[in-house]
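Working notes, structure below.
All protein chains but one are shown at their positions in the complex.
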Amino acid sequence: MTGYILKRLVSAIPVLLGISVIVFLIMAMIPGDPATAILGSYATPENVEKLNRDLGLDQGLVPRYFIWLGNMMQGDFGRSFALNRPVIDEVLDRFGATLILAGTSFVLCSILGIAAGVVSAARQYGFADKAITFVVLLGISIPSFFLGMMMILLFAVRLKWFPVSGMWPIYGDRNFWVLLDHLAMPAIALSVVATGVIARLARSAMLEVLRQDFIRTARAKGVRESRVIWRHALRAAMVSIIPILGIQAGFVLSGAVYIEMVFQWPGVGRMLVDAILKRDILLVQGGVVFIAACYVMFNIMVDVAQALLDPRIKT
Amino acid sequence: MMAFLKLLARNRLALAGLIVIWIVVFLALITPLLPLADPDVTDTPNRFKAPFSEGAVLGTDHLGRDLLSRLMWGTRLSLAMGVAAAIIAATLGSAIGIIAGYFGGRTDNIIMRGVDMLMAFPYILLALAIVAALGPGLMNALFAVAAVNVPFFARNIRGITVGVAHKEFVDAVRLAGMRDSEIILREVLPNVLPVIVIGMSTTVGWMILETAGLSFLGLGSQPPQADLGSMLGEARSALITNPHTSIVPGAMILIIVMGINLLGDGVRDALDPRLKSGALSRPMPATEVDRRETTRAQTDSLLDIAGLQTEFRVRNRVYKAVGGVDLHVEKGECLGIIGESGSGKSVTALSVMGLVASPPGVITGGAVHFDGDDIIGAKYEVLRSLRGRRVAYIFQDPLATLHPLYKIGDQLIEAIQTHETISKSAARSRAIDLLKSVRIPNAENRIDSYPHEMSGGMRQRVGIAMALANDPDVIIADEPTTALDVTVQAQILSVLNDLRRERGLAILFITHDFGVVGQLCDRVAVMYAGKIVEEGPTDAVLRNPQHPYTSRLIDCVPTLGGGQRKLAAIPGLPPVVDRLPDGCAFADRCDKVQMECRSGAIDLAATAPARKTRCLFPENTQEASA
Partner (left out) sequence: MTEALKLTDLSKSFPIGKRMFGPPRAMVHAVQPIHLSVTTGETLGIVGESGCGKSTLAKMLVGLLPSTTGQIEIEGAVLDNADPALFGKRIQYVFQDPISSLNPRKTIRQIMEVPLRKLHGKNKAERAARISEIFAAVNLREEFLDRYPHEFSGGQAQRIGIARALAAEARILIFDEPVSALDVSVQAQVLNLLADLKDQFGLTYLFISHDLAVVEAVSDRVAVLYFGSVVEIGSAREIFAHPRHPYTALLAQSAPEVGRPIAAPESAETELPDPLSPPVGCAFNERCPNATDLCRKDRPALKPDESGREFACFNPI
């Protein structure tokens, strides 16, 4: 297994390089003079020239890429002009908040989604199935940002159960329970869509598996139905559910951008949107590469989980 | 096409979705013709007017613009953006996917590596990067959303294309001289198209959400132009004071996307051939029983099947797979059931322990008495405690019938522990003994193998060992050697034969092979179109078949040593069991059919001691029971 993990880590290197190339090429699409775009149209000519030199913009595309890549390898993602601090510091500061939000949502949607899918499949066409199917349909149809806004109206403004927004209160303690209080609404709002998607796919994966011959074998052995469903069928269905979880993690991370805007959550998503609106290109570039790299690492963990589950994958 | 619309219309939710979408699209189309206020004219004194106020049915927003007008124009824009993005992504992605999947090899490898790179981004990051580079704006947002969805289509369509491109019909047209480009367009594309349509119909809603999302963030449509996302984004700052400005566009997005999703599900269900035949329903733990009266056992045998009827209810058709079967198996006896595909032999076997997939299977009549008790319609717990403990099954395809993710040892141990409280280590040593009893070499090591690590013959031995786990009284073997090669089949048959002599097992052996029946079984029952047509001691039936079907069928089977020759054949096809003829089901294919054969049911009548035949004019009766 260690060998397999190492192999997967090595195979991540070309993916990471690919990501950096894609981001680099996208940024190279910026029309006009990048330095002016970065510094804004009121920049002094000296500053423009200095930046051009710093970024190697006076050179060709290929050397420029390698300069940028080399800097990143040394932990230098450039400097945010709007915030006037190193990109990596800003990203790291913000990343923790996003991780808490997205991580909680991911755990929530995985557990709820799989449970709903299994119950729905086991009771196909029954009341539970119909109810779950309807809720799921509602869940995947509602924009998460609209759901978040409605939750604020109902639970924060009307019922006053939770704070309206933010991660911490402006005054007062910063402990786990305070965080939970602030986290509840955004985490739930963020997990709704992914829960729906996972539930649907888990349901169809379970239906597919329950028709397989080995399920009939288990029943012919006299295995209890609950065990047939939750052990035999779910285990086999997990083989197709786990990759979906990997993809949904990306969607949760993406949805976090909206939720962070709605709930004023101090994460990277909000940082990126602000940076785009302020044309703070280096912050966008650095932030995107950093998060994408984290996501690649996460997907390696998904692959390892898959290999642990399925002995047919050669490790 | 008509069939498709009919299927769609049958799904009431999809129909509701269709109506909603139709109304929304219609309104969006006629928006420029409606007498609406200009959506972009600000009127600050009249800001935040409540809904249903004078001159503004839905009220006004923070700049005093008419919300109804903005809603209509915004819907128009959002719909157009979502549909455009879906079309662009589906076309590009499908083209990439088909090319990668069809050509395979290095082309596939390079394309899919690229797709994997794009999918390594959480999708919105890529969209944000594109918007960051090109600058916020409607077209840029559209481009970004389409671009990030291309990889999803590419990967999905590639998978389908690989499946289609490896089908034999593609080889066939290649041999008929077709070139790659024509094969892709004329043979592959029509088979992939439904999947593309399903993909589009299920993602249009998602695309609308995504473009609205970018506008919500201020990166899509720019003021003063309204789309639903930007309306929501602008209303956010007034969420608490004037919620109606948020609720109006938000509710509209919800309605549109929900309508599209309902419709999309309907399209998917209508186009998916597996759903058409109702095949995607999961079988219940035990076959449904719907019988009016119980039948008494006809013998006091260990297993007595009396008047068993099992049918499949698919839509408005009823397939009478088993139409009144009487059988009995004595202790230590091997009874063979032989028949061609569709004769109902497997369904009979599966009905015994309620293992017929249900839906669509229903047991509608008769009884199965095991050890004196009727087990059709018995409580699930009763059935479950008999399964595997007293009546065990061996199935056909040993790769599909073992759980692929559990070690064979664990599957054997589970079989033991299901019916017996016993420690895991004790169960494990029993499992090793079982593997030895089916002559698996090196059982102590083999017990930790996964099914995929074994050959077909070894897997079937595991299947037999599992059936033996609780020392059952009866083993029902459903074509256990059909999927195996002859040399392996001979090994498996010899294992089974030895075990049954050693343990005094009763076996119900289902097969289509006269050779196997002749070698293994004491008695044989021949099935045709859901009924037993002949029954008796194996030697007697095979040597002097009395039913014309049995005798013609035996003549059809080529036997080794006959040399090159013309084979006997039975003309015609077996009847379809949802339209069985009156009288003898074999009448249309029988060369000695009489008028009487077609009028009224024919009984399975005794023709000699221990022999029965369902024929008015049986053959070979004078030399019966040899």
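Letters are used for the chains, namely A and B, taken in the order the chains are written, and counting of residues starts over at 1 for each.
Assume a contact is a pair of C-beta atoms (placed from the backbone, for glycine too) under 8 Å apart; a residue touches a chain by one contact, two chains touch by 3 or more.
Given the structure is predicted, the values throughout are model-derived calculations rather than measurements.
Taking the complete complex into account, the chain left out of view touches B. Within the complete assembly, B:Gly518 is the residue of B:Gly114, B:Pro404 or B:Gly518 that touches the hidden chain. Checked against the hidden chain, the listed residues B:Met178, B:Val197 or B:Val314 yield one contact partner: B:Met178.
Although one chain is not drawn, the whole complex shows that of B:Gly199, B:Gly323, B:Gly457 or B:Gly530 it is B:Gly457 that touches it. Seen across the whole complex, the unshown chain contacts chain B at 109, 167-169, 171-178, 187, 190-191, 340-341, 439-441, 455, 457-458, 485-491, 493-495, 497, 512-520, 539, 542, 552-553, 556-571, 573-574.
Rule of thumb we're sticking to: only the chains that are shown with their structure count from here on.
In terms of their C-alpha centroids, the spacing between chain A and chain B amounts to 33 Å.
Taken together, the chain B residues at the contact with chain A in this complex read 113-114, 116-126, 128-136, 205, 209, 212-213, 216-219, 229, 232, 236, 239-240, 243, 246-247, 250, 253-254, 257-258, 261-262, 265, 279-283, 285, 353, 355, 357, 380, 384-389, 392-393, 395, 397, 400-406, 414-415, 418-419, 450, 452, 463, 466, 469. Residues 14-15, 18-19, 22-23, 26-31, 121-122, 124-125, 137-138, 140-143, 145-146, 149-150, 152-153, 157, 164, 204, 206-208, 210-225, 228, 232, 235-236, 239, 247, 249-251, 253-255, 257-258, 261-262, 272-273, 275-277, 281, 284-285, 288, 291-292, 295-296, 299, 309-312 of chain A are the ones that touch chain B when the two sit in their complex.
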